[in-house]
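Note that one protein chain of the assembly has been removed; the remaining protein chains are unaltered in position.
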Amino acid sequence: MHPFLSPKTLLTRVAAAILLLVLVMVACSFVGTEPISLKAALAGPALSSASPNPDYEILLRVRVPRILLAAIVGAALAGAGVVFQAILRNPLADPYILGVSSGAGLGAMLAVICSVNWTLWGRSPVAVFAFFGALGTVWLVWTIGRITGKFHVTGLLLAGVVVNACFSAVIMFLTSITRSQDVYATVFWLMGNLAEEEAFVLWASGGCVVAGIVALLFLGAQLNVISFGPTDARSMGIHVERVQFVALAISAFITAVAVSLSGLIGFVGLIVPHAVRLVLGPDHRQLLPLSCVAGAIFLIVADTVARWIVAPAQLPVGVITAMAGGPFFLILLIRYNRKVYWLS
Amino acid sequence: MTTRVQLHNVTFAYRPDQPVLKDICLSVEPATFLAVVGPNGAGKTTLIDLLAGLLEPQEGIVAIDGREIHSYSRRHLAEKVALVRQEHVPVFGFSVAETVLMARIAHVGQWGFERPVDRRTVADALDVTDTAQFASRPLADLSGGERQRVFIARALAQDTPIILLDEPTSFLDLRHQVAIYDLLKSVQREKARTVIAITHDINLAAQYCDQVLLLQPWRAASGDQSHSAPGAGAHYRVGSTHQVFTKSEIESVFGIRVFSASVGSENMFLPLGEMAKDAGRRGPPQPTDLA
Partner (left out) sequence: MRRWCVLLALFVAWNLLGYALFRPQRIDADVRAPNASHPMRIVSMAPNLTEILYALGLDERVAAVTGDSDYPPEAATKPRVGSFWLPNLEGIIAKRPDLVLSLDIPQQRSLAARLRRMGYDCLVLSIWTVDDLFGAIETIGRATGQHIKANALASGIREDLVRLGRTRAGRDRPRVLWVVQREPLRVAGRNTFINELIELAGGENAIGPTLHKYPPVGAEQIIGANVQVIIEPAMMGGDPAEQRRRALAHWGRLASVPAVADGRIHVVEADAVSRLSPRLAEGIQLIAGCLWPAEGGE
């Protein structure tokens, strides 16, 4: 008999993945532009009364926060990618497809143009505006998409494309007329980068993303059924519109959190779900948690490479995710050739 | 608890002033095998959608067990009615066994993990539809006919008192057509299920079904003479196979000439067009021809 996914198998796999994640985090915290040693770092925060211990500082104040940030953003993007692909029934969907990218950009641009100076919990105004811009735009796309009918995902996709195009045009217009020099820095920020963040920001955003992912886990089985289309899903007892709305809302929220932390890092939300699906199959109860962990690992490694490969300079992490993600995915595709059945 | 399906004066239109179904009254007793036949565009699929709770009628009431269908929660309705439809386009590669297992979601807990009873149900459903050998294979690898059997297995695994099927044998070879009808009939008899199936094959319907609902497009029928048979409205006719499947009825509703003959307890009807080899032959006269 065909082996079905049992709770025990799932828990074992998730535990193994989390163990791998921890190992990767520890290993990557020792890679960087400056060589440091664990022994020196353990000597404590200060070498003497006047000078700090650079090994300790670099390890705990620079690298570890950045690795945690990469884990949070990677998990959020990969998890949201799984959900968007399931709800939109489209293997080419990524978390930015319903207007998040242009919404975040517009929000960031408005923050710069209005020369907003206050900060929220140590987050610059650009990040806060980007967060609300992303969420607001998804809400707008959802509202427009619903005009085409309650379950019509093509309508949603089209609305997303239209809104993205319109907002991108507005962004270009604002860029051309704005006086502020900061706009170029904003454009650079939007390209996606990971920088060191404050402890509270990591704590709060980590909580948001984990809460979002746990909430999505409740929907795993229902996402499986929705893959067969709204009619089949309804006839099997799924409240399709409610599941769509809740799943999209939570995914948009964690994507907005990720974007406000790090700009638009591409590829993670698109490729990691596919890679995990190729290896382990499309069952969302397993795909969702494992994609989140895989996304975290992927982004940590990509960021580590970005920090190290042209040291002491740093590449934007989006460059590494694209350059590495593509070929890696091709290799997986070839190896698991027989399992490729989403191109029916 | 009975699982009677009833339609009280149901009218449905996709566009205003163009009703597809007008004033339909229908009562299906529990454990009945009902065939729904009629020309294209007559509203057969619309009727099935109404019975599955996917559409709401503009007028009238659809009732299951005496309760209006929309008063059931989604999940309770899924425990009463299962649906097998025509087009299935799987995007992500679920295996056959996983596909059939999804029907159990109405019965399992929130985390969605299956219990042993669910797996047994799935195994049984795969066995009776002769799809057990595909259990581990991805759905997209199968032929159209094999996929159709898998979706029928899924409806069976859903374990509901009412099963609705929209052309369940359209892609199947002869052997499997008969096998599915045998299966549906045995499910009806042994497990007291109500089976309502849309079909184009009136001969198999005659052999297996107890009741027949014959639908005509509403536009064509208005202005027609009304029939004297019981349960008749302007554009539909419901009754036993003998009452509904008569040569004159079939010829007028479908607009064709048929050759009819008696098989035994039931008749058979073979449509013959002008270019057919035996064109023009009508078969021995039947008692019902005089009606």
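Every chain is named by a letter (A and B) in the order it is written, and numbering of its residues begins at 1.
In this text, a contact is a pair of C-beta atoms (placed from the backbone, for glycine too) under 8 Å apart; a residue touches a chain by one contact, two chains touch by 3 or more.
All values derive from a computational prediction rather than experimental measurement.
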*Shown chains touched by the chain that is not drawn here*: A
*Considering the whole complex, which of A:L23, A:A165 or A:A211 touches the chain not shown?*
A:A211
*Out of A:T12, A:T33, A:S115 or A:T143, point to the residue that touches the absent chain in the complete complex.*
A:T33
*asked:* Touching the hidden chain in the complete assembly: which of A:N90, A:S124, A:T148 or A:S168 does that?
replied: A:S124
*Pick out the residues on chain A that sit against the missing chain.*
32-34, 51-52, 54, 57-58, 61-63, 119, 121-122, 124, 177, 179, 181-182, 185-186, 188, 195-196, 198-201, 203-204, 207-208, 211, 214-215, 218, 312-314
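The rule we apply is simple: only the chains that are shown with their structure count from here on.
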*Distance from chain B to chain A - Cα centre to Cα centre, in angstrom*: 46
*Once bound in the complex, which stretches of chain A touch chain B?*
1-2, 4-7, 85-86, 89-91, 218, 220-222, 224-225, 227-229, 231-232, 234-239, 277, 281-283, 285, 339-342, 344
*Flag every residue of chain B that touches chain A in the complex, lowest number first.*
52-54, 74-75, 77-79, 81-83, 85, 88-99, 101-103, 105-106, 108, 110-114, 119, 123, 135-136, 138-141, 158
